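With one protein chain removed, the remaining protein chains of the complex are shown where they sit.
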Amino acid sequence: MESIINRIDKNQFWKFHGGIHPPEQKFITENKPIRTLPLPKELILPLQQHIGQAGDLLVSVGDTVLKGQPLTSSAHPMAVPIHAPTSGKITAIKDSTIAHPSALKEPCLFIEPDGNDTWVKRNICNDYTKQSDSDLLQKISDAGISGMGGAGFPTYVKANTSAKIEFLIINAAECEPYITADDLLMKEHSPTIVDGINILHQIIKPENVLIGIEDNKPAAIKALQNATKNLDHIRVCIIPTKYPSGGEKQLIQILTGKEIPSGAIPSSQGIVMQNTATCFAIADAVINDIPLIRRVTTVTGLGLNKPQNVWALLGTPVNFLLEQCELHPHDKQRIIMGGPMMGFTLPSGNVPVVKITNCVLAPSAKEISDESTEVECIRCGQCADVCPAQLLPQELQWSAKAKDHQQLETLNLFDCIECGACAYVCPSHIPLVHYYRIGKAEIREHKQQEIKADKAKIRFEARKLRLERDKKAREEKQRKAAEARKAKMNSGTVEANNEMSAVAAALARVKAKKAQTSDTTSQDSTTEAAAKPKNPQIAAAIARAKAKKLANQVTDNSDITAEVDKTVEAKVENETPTENTADDKKSKVAAAIAKAKAKKLAKEQADEKTDVQNEITEETAVNDVSEADSKKAKIAATIAKAKAKKLAKEQVDEKTDDQNEIKEETTVNDVSEADSKKAKIAATIAKAKAKKLAKEQVDEKTDDQNEIIEETSVNDVSEADSKKAKIAATIAKAKAKKLAKEQEAEKSDNSQPDVEDTKAAEKKKRIAEAVAKAKAKKQQRLELN
Amino acid sequence: MAFWIASSPHNHIQNKTSALMRLVIYATLPGIFAQWYFFGWGNLVHISLAIISALVAEFFILSLREKKIPEQIFDGSAILTAILLGISLPALAPWWISILGAAFAIIIVKQLYGGLGHNPFNPAMAGYVMLLISFPVQMTSWQPPLQLLAIDLTFFDTLSVIFTSFTTDGYSMEQIKTHIDGYTMATPLDTVKTNLTLGLTIAESMDSTVIGENFGIGWEWINAGFLAGGLFLIFKKAIDWVTPFSFLFSLFVFSFIAFTFSPDSNASTMFHWFNGACMLGAFFILTDPVSGATSTKGRMIFGALAALLVFLIRKYGGYPEAMAFAVLLCNMSAPLIDQYTRPRTYGHKKEQNAEDNTNA
Partner (left out) sequence: MSIIIAIIVIGIIALLFGALLGYASIRFKVEGDPLAQQIDDLLPQTQCGQCGYPGCKPYAEAVANGEAINKCAPGGEETIKKMAELLGVEVQPLDENHAADNTPKVAFIIEEDCIGCTKCIQACPVDAIIGTTKQMHTVIIDECTGCDLCVAPCPVDCIEMRPIETTKQSWQWDLNSIPVTQVD
């Protein structure tokens, strides 16, 4: 420990493996002062500018915000807020291209500056040494400070370490070519940076503070040395210039000779590292209460007429910076955010400056050309010589190309810091880093999938267990109930007799249901070309896949769908007369449609109060609009018919019940003899009842009594011999549809400005759509079969 | 306004594989010059023939493989292979030797394994060994240095010998090899080896005419030429210094030990260094990155192994020269050496790495 300090005092440092010396190109901007830019016309603030979580919005579109006002907040530990860089109005909150190599779109705030630059109220703190650590940390967190060197890790998280810290290292190496932002900041604002270092020192309480700076910045070194003259605990360490000495792990190795174990964080070794720009931001936030709303950005490259370091407000579009620095673009101009080694290209100039943007590079065609074409690797090994992580880049490259993830991990791909040294020296111009990035992304994705698969497996097994348990429980319950009943029945009372008949009815129902299910199953399996007599669900899944294929072929042209609808209807209509006697399939299709309709009504009813009276009134109102007496009956009949169909199906299954059969025939006769008015009334009542019943059925609380009555009423219509009634019903149905539409239109106009009705109409329409969809689906299947 | 998209790093060293190859080719020039000076036009003719053959073969295979022909054919690798092969051949070997050797090197050794970067063996040496095994007579008919020849060997004589086996004056290869005193001359290495079997000591062998004052007339200068070229390459960072250093140092050590123990039956260290294809091998063949070891430690082992093999084969083998065999054997072991000399990754413990190696 002492020897480390001794060595540092003697200016002896360790070396990290590899490294390169790319042309520095810092001369372009290093002698020009930091320029303050005019306000841009618009600021774009991505909600998330750091690693971790985005905060929750505190403002909305149209709000006027003041400079320094927080715009997001979050209780999440990995979230830091963003602030309004100037006063103005929020014009939009929408997805926009963010500063990320993927150029994906993420939510951004758009602020139109009002030009006044009005501050929110600030609390200037004159003596930070009197503040408590937690207050300071809170301030750093509230100011939205996250690492400004590149990674964007929330600073207060890093500073809030419980580990005992030996070294606080301030990273002033700035090893990337071209970038001079930290250099200029140190030249101009060394005292503020030292304030920031002192604040960190107060919070973290390290034994030593080391400032690591490359020897190619003599003026900045001088400024720092002057500012720290009276501070014994801070040492300015001048290290030799070599890329990537500014990498966290590399700088730690140079200064302390320690290696951070793979996968560990520096604080585990008693080291915390912060960037100079971050220190400046901390001082600004704590002392002047200025949140992180601006930063020094190097706008450089020979593609610009006036390359310079600028104070850029966060959210300033890159276009504006390029305009200010006078870009003269060439063909295939690239704009790089960050340095030439690790930066990423921007697809457009509409990307904002964010907290990590230390450089915007606009190279001329000569500086950075794109004519390099990849040729075969000749295993020259230069990449391995320069790799600061001592990896074997060429072996990694082969494995990455072969997608051999296991080998990639064996070769420690995840220790690659993507510094680009290997790709820089490669004589074959292989974009090595790009291959590693893809490899890393793939491995990460793969792991995610594995985790997901494991979770799915656990959930699947848990579900299976639950289902089995439920089944057992049910059986147990049934057994008990049966025993109880038996006991009762054996007692021989009147009650017991009643019970007995009820049980008989229930048994019949169960039988019927079973019959129905087996019916469906057999149908389904026949549709599956009889080849897969397996789980009906599976069959359905396969059928679905096929249907999808077919649907794709058919295309989702609305005309065709409409036609399909029509044909379905036509078919249904044609089939209606033969419904009862008829072949299984057809009736089932009809039944299915009817079912959907029933559902629609069930839902409708549920939504529109279960009061039958109300329903009838409403229906009447509808009929009033149509202004035709005869139509009334038809409409009512239609609706009844729909239900009837559904029930007809059930009835078919329940025909085993003799009693039902008899009653039904009686009612049929009734109907045929009844006059039109009677029929109307009967139908209406039947409808109401049917609705009620349908609802109850959905709830699976079937009342025996109701069912019988309902079935009876249903039979009134469905079983009726008279063709006339059916045809009328069909026509009525069509008319009803039309009417529903008309009614809806009218209602939306003003004839009946009843909100509830409008809603109902809307709902109806939606349901009608849903039914149509269901029909189309059924039709597709039918065609397949 | 939208911009060009690319992956980082965006700047790149202005160095290309083809430029590297060109540099290596330039570095062979001093050695080739010495060869021409002491042995005449023979090797230059062979180099030219080999280049033509190699390019034709490369073109043929590349078009079969539907690769980008102009780029790959002139990346310099085929030409370099041909030059190295041409240098290694006996100066007056028949013309079809170089044609066949270069074609074999390119088609079989290089392209059938997947082209540049994928060949496990050094193509030039593999071609050489194939020729040596298949055509031992032609491949061991070394021409003595010009100054020892009884007849005057002009450029046209050389061409004539290569293409018709006789000089323009009708001398055959055997006659060319015959010393004025009536005995057949061989290479210094061959001479020493033969003499040892005849029971002569090394010191006695050193009196042989072909050896001259130092280690072999002409041969010492050729090796010096390649040494100079090699040092130039190291200076230009075109090749890594580790392999040649390790090779030469180990060869020195082995021959020194042997010489110390038995100076009568073992040639001196410098005799080993400056004879045969020693320097050519050290700087131009063993440093071929494609078929060599990658890591520094691996290169150390690689060079030392080559030196050991060269020494053993020169001393005990059936052939007087050993470079080609040693190179091929080392090429074979290169993947294994690489496997066990992986450097420790930053942040990883040594043990773990070793474990990884055994797993891999």
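Chains here go by letter, A and B, matching the order in which they are written, and residues are numbered from 1 within each.
Quick note on the criterion: a residue touches a chain if its C-beta (ideal position, glycine included) is under 8 Å from a C-beta of that chain, and two chains touch if they have at least 3 such contacts.
These numbers were taken from a predicted model, which means no experiment stands behind them.
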{"item": "In the full complex, displayed partners of the excluded chain", "value": "A, B"}
{"item": "Sole residue of A:449, A:478 or A:501 that reaches the chain not shown, by the stated touch rule", "value": "A:449"}
{"item": "Residue among A:122, A:401 or A:463 touching the omitted chain", "value": "A:463"}
{"item": "Residues of chain A (touch criterion as defined above) contacting the omitted chain", "value": "98, 100-104, 106, 329-333, 347, 434, 437-438, 441-442, 445, 448-449, 452-457, 459-464, 532, 534-535, 537-538, 540-545, 595-596, 599, 603, 606, 698-699, 766, 769-771, 773-774, 777"}
{"item": "Interface with the unshown chain - residue positions in chain B", "value": "1-7"}
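To be clear about the criterion, only the chains that are shown with their structure count from here on.
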{"item": "Residue ranges of chain B touching chain A (in the complex, touch as defined)", "value": "1-13, 15-17, 19-20, 71-72, 75, 77, 115-118, 240, 289-290, 292, 294-295, 342-349, 356, 359-360"}
{"item": "Residue ranges of chain A touching chain B (in the complex, touch as defined)", "value": "16-17, 20, 22-23, 101, 103, 177, 249, 253, 259-264, 319, 329, 332-336, 338, 340-349, 361, 363, 367-368, 370, 372-373, 375-381, 384-385, 388-392, 394-395, 407, 410, 412, 415, 418, 420-421, 423-429, 431, 433-434, 437"}
